[in-house]
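The complex is shown incomplete by one protein chain, all other protein chains being positioned as in the whole.
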């Protein structure tokens, strides 16, 4: 923490700030400069709301230095986290595929998709039983019945299940049915839900909030980890910007700094990131090249008649073609597609 | 809904789109133009996911026309909504004040604040018992004990209570303790929570999500109203932009279009909007001038020692001064501060 | 300037950073903390590119402290700047109106508008002879011929002229024809143009760039002032955000921090800020209440047939009504509309 005083701050104002810092049981380090004085602060800064210093007379601005996340931080844990799930692993050296339809529509299409994925070496199926929809009048998912269908698909094909949890009421059911619990972008700062999955025994796939900074995203991961669940997987899915050429602005540039600041694996969802199936393959390849540890891809046996998000969904043929392209690209990058 | 074909689209491609529209039980209206054909669509468009048309061969783009909200729409209900709550009213002709500390800290400070507010004609107290905090290590609010303190303050002073609900687990307790249930910005698209308060008998103050468009905000209101609770109050509290001079970018320019598109009252929270107490009075006055139906202001007996958000909180003297300035400004605007 | 070291930085790495700082002829102030060391830097920091320190081994991040603007800074000049222009003044205590059509279309409409403005006490006419248009196929303004029409209007009515300069080629002609030279939002960081008007003898109205932070805006003002022209007037006109309910997001919340950091007057252009005439009056009133020193309003005798920007332009009747409302609002705010 650093307090920057105004150019014309009086010695009395500076002394007042020094006292206020000591009142907080912290240590001030005054640094008189050519045009102004800055005051470094050391001690357990996390416990106080530093902004109160900012409104003291003579203070120009207050600058935070310490990162507020601990468990998610690479400084605390230098080695990459590797997460074992179902019959595969998410972490360094691999590009893990999670593919499937936006929502569970019926048993036949889920089974058909799960079988297709297993045949093609994809070990994780994504499909929503509970769907967060912008409109109350849109299809809201099959709910508990959808979870049962997913469990059947797992039993029959051995595929791992990734499915979204939207509220604490359904936490036990979703945890039982899934191998990875997904927290959606709109719930990234639903702190009650984060605390809830912090107690779950399944890994959590945490989508980045539409307007979340990297720090806020890591703080959301920290909520889950602080509850005892260290198996958090980050997932970039596009942010909100002025840019209107695609549904969201897929922020691949977050991957290198996320890798620098955190040891957690990071996946990318180019289907939601672009919103258009034509753009998905290029952005999937770019994600892999940027260093992503895996991909979430929306795939449906018949996208044009999907119950939701058909426009951004690949059919089996297009997905298989993408899978082949990813494998060719993975080699020079020293990664394996699994 | 309007489908715009590419310049070089063939007649076969156009016919294919016309058929796809008819398959959706909708009516196509082809419009051949100088350079390309556009196809208008009429019928119950809300039920289909139009983006599937966008990926058909020869289609350039798809443009949605119909607004997806109904109950929140001024077209459906031309007259301004007026909401009676506690001993006051929120709606046209008034600027309703909701003031108080960020969080319930103890009984004494809540009582003192409630009494001060009632003495100064403010009829609604805001204070959080459950606090959404970015860090799991920050003060999370007093919880149910905090709600009891609020109920005491109401019983003793007659003031109305505005407090936040963060999850469905505490819905009954918060509804009982409050006169207005607040939904925070991070939960604006927590659809499970919106459905829950749609069944509540208390009005809902719905803060705008940090990166919510006006349409998404009205759709969140629609979720609550579709559940049967028509008493929704919108509250602008700053959006996320590149701009870094204040904590958020307070978007006062949303007020005129919100008033045009919806009949719901709209308040502004300049405390969260700016994040700095020095900027609160100017933005409060500007909100009133822009047409806001009321204000949420963070006020604390001793802001420099507040448990949270002290830097954006006014003390009693500054709040009283602001209240006087608002009253003087309200007169030429034809409004009453209540 | 503050260098924050990583938690695990070695003493050798810290020493290397201290040496690098001394190589830059600056003074390092090491501050060992509980979890990491931070190093304050004092001296003439402006001359070096600090980001090179950021890439040294063991460095976590680098934080800039000193503001890079000097002449525009309130710390350097505590009193508000007041600018005399034509027969009026822009500065504290007043709300100065600048009104007129988007572009000069012909002599008759300019004369008619100038006369109407003078009759109503408005002393500054805005109208573009050179128009920055997004499309090369749109009307680009009347050019030098338009300037002549503006000079005629000034000669005949005594009104002051505010008109845009788009390039250095026309600098002399625009300076001669205008009382205030306008720099448009798209040219806020056209540094060649800023240097050019730094040598002009007329005040400069500097519109904020669409994605300019407050600091970048003040740095653009600094360019003009560094050239010797201290008469800079800031003008907020809406920023780029995800928000799509209006043409731009009018950022009134920039007014209090701009006033805090700089002594320069600040105006608001709600016509470009909203892009819709229905929204202009509410945002004009809000600008005044937020502390703006004046307003730019697009007014045209017949907006529906304006050559450009008609949709955001008021007719005479609507403008007169707005002017009256502004006068009523100015009184309790202690301001005079001029």
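In this document, chain identifiers A, B and C correspond to the written order of the chains, with residue numbering beginning at 1 in each.
The definition used in the following text is that a contact is a pair of C-beta atoms (placed from the backbone, for glycine too) under 8 Å apart; a residue touches a chain by one contact, two chains touch by 3 or more.
Quick caveat, the model's predicted, so the values are computed rather than measured.
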Let's see if you follow the contact definition: name the visible chains touching the chain that is missing.
A, B, C
Of C:9, C:219 or C:232, the residue touching the omitted chain is C:219
Which residue from A:223, A:279 or A:319 sits in contact with the chain not drawn here?
A:279
Would you mind spotting which of C:39, C:204, C:252 or C:306 touches the chain that isn't drawn?
C:306
In terms of residues, what is the contact footprint of the unshown chain on chain A?
211, 213-214, 238-246, 249-258, 260, 273-274, 278-279, 282-283, 285-291, 325, 328-329, 331-333
Which residue numbers on chain B touch the omitted chain?
2, 4, 6-8, 29, 31-36, 38, 40, 42-44, 63, 65-66, 75-76, 78, 240-242
Could I get the residues of chain C that touch the absent chain, sorted low to high?
46, 49, 51-52, 54-55, 68, 132-137, 140, 166-169, 186-187, 189-193, 195, 210-211, 216, 219, 222-223, 226-227, 240, 275-278, 303-312
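Keep this in mind: only the chains that are shown with their structure count from here on.
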Measuring between Cα centroids, what's the chain most distant from chain B?
C
For the pair chain A and chain B, the C-alpha centroid-to-centroid distance in angstrom is 26
Find the geometric centre of each of chain B and chain C from their Cα atoms only, then give the gap between the two centres in Å, rounded to an integer.
31
Separation of mean Cα positions, chain C and chain A [Å, integer]:
38
Residues of chain C touching 2+ other chains?
240-242
